Structure formats: structure tokens, C-alpha cells
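A single protein chain has been removed from this complex, and every other one stays in its place.
Moving on to chain A:
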């Protein structure tokens, strides 16, 4: 074990992959010698050469088109989109191509070797175009997998699982935590299963659910709730597609209450899907309406970011509301 921040953990997962496959390639904007704007790919070009770790022209559409072709050839394609806000020019290549390659060809061809990494989320004073959480757009697309880690240990194990998974996966990296979150991470290889939520802390009064950077927020809120005598069960969803409805339903059956929090706007956010499924699965066990604490239905703001984001106080207020209903 070694103490790593999330960038080191991601770098380590990529390093293992590059060593393992002679044709694995890392590419994206500025990922070469510079190591990417956040330095997640630092040192890898020196180690594996310019043919395998390289800067692309500024074309997200091109990066994903290229990645689909490379993955269809059979090489592990590790594409980086510099900010999740800039993934939309690649939307067609992801939604119409990556996601449907296997299905439309009757499995004559697939892009299971594709992994897309992209920093997402707010909290860095990034404004509209450096703060978005676009996971719900992709969660509506059969054929993709979506994964979001909450800390360095999770990041390395989940990223390795994404790379090994035989389906195209988008790995959303909470950029606010890149350096802020540190912890013990094995230096060798390990994986964490995709599609499984993790019960981070057991509790009995209310289930509080989030993913990625929002995990830190709900943990703070739960700590406040504990002080007020409310016992919270904290769950990290980890994988948005496929998502672990079973673990959530089991928890809500026990606690009778659910609070969901995510940074993206509330309307049609992924929290809506969870709420709909859980009310069906747990209807007779629910003691109060499912609460959602999310971003407003506005573009992500700059000056009033603190007011906009679902912070610990807002989540705590929702927990109280749920328990006192």
C-alpha cells in the first residue's frame, strides 16, 4: 500500500494497463508529455512512447471516432475527454456508435475495449463549462456502462475494472477530489466489481445515497444527522449504468426512507430513475416521500456556486424532513 491522491491512483491503473497490452493507447488533448491538464497521464509517454500515449488535435468527435475504430480493431483504447463539459461534440460517436456497435452488428464487431475517462463536477470555481455532471444523458443509452469513483482506492480498482470490462465504459472522475482526496492504495493490480453499490456506513433511520464527489457531502450531512440522533445508512452507488437497485432497495426496506443527492440538475437527473424504481420496489416499506437534493434546473453558475450546489446543510435538511415527515 502507498499513500496516493486520486490522480496517482488513476495514473497507476493506466500504467498497469499499458504494461499489460502492447497495443493499448492513451490519447486525448494534452495527455502526452504534459500529462493532461490535471496530470493524470504524467510520465506515461516517456515510459510507453509517443505512438501509444499521444496528444490528439482538438476534436472530441475525432477522439471518440478514433477510439471506436481502435477498439473495434481490438486494441485497448483509453480516451480522455479533457472536461466532461466537452464530451458533447463526441455525443454521436458515443451514443450512436460506441453504445450500439455490438448490437447493430449482431456481435460481428464490438468496442468492448473502449474506456472513456473524463473529469466531471463542480467545486473548482469553473463556471458553466468546467463543472457539469452529464451522467444522466448517457444513462439513457443502452450499451454503455457508467462508473464514478469517490476516492483514490475506488478510482484505481474501478478504473481497472472498466478497462477489463468487455463493454464501452465512461469513467467520470470527480475533479474536485483529484488532489483533495488521498488514501492508502495498493501499488499492484486489483479490481472493484462494476454494477455494485457499496454500503459505506450502516444505519437504521434513513438511507442516504450519492456517488462521486457528492459522497463527501452526504457523509458530512450524515455526521450532522448523527449528532441530532438520526442514524443514517450511507451508500455509494459507484456504478450508474448498470445500477444496483437491489442493494438500495434492501437498505430502504430496512430504513423506510431515502435521500438521494447529485450535483446535476434535478429534472431528469439520475436520481429520478432511482426514486421511480425504489418507490415501486419498496412502496409498502416507505415511511416518507423519497427526497432528492440536487443542482437547480439552471446551467452551473460561477459567482453563486455555493448557493447552487447540494451541500451538507441542504442534505441534512432533507434528512430531517424525511425523518420528521
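Heads up, the rule we're going with is that contacts are C-beta pairs under 8 Å (C-beta built on N, C-alpha and C of every residue); 3 or more make two chains touch, one makes a residue touch a chain; residues count from 1.
We adopt the following convention: contacts and distances are computed from a predicted model.
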Item checked: Name under which UniProt lists the unshown chain, selected from "Chemotaxis protein CheX", "Transketolase", "2-oxoisovalerate dehydrogenase subunit alpha" or "Inner membrane ABC transporter permease protein YcjP" -> "2-oxoisovalerate dehydrogenase subunit alpha"
Next item on the list: Taking the full complex into account, find the residue in A:73, A:190 or A:325 that is in contact with the omitted chain.
Entry: A:73
Notebook entry, point to check: Which one, A:17, A:115, A:133 or A:167, makes contact with the chain that was left out?
Noted result: A:167
Checklist line | Selected residue (touches chain absent from view) among A:36, A:119 or A:143 | finding: A:143
Check: Where does chain A touch the missing chain, residue by residue?
Finding: 22-23, 25, 48-49, 51-52, 54, 56-57, 59, 61-62, 64-75, 77, 89, 92-93, 96-97, 100, 102-110, 112, 142-143, 145, 166-167, 195, 241-243, 245-246
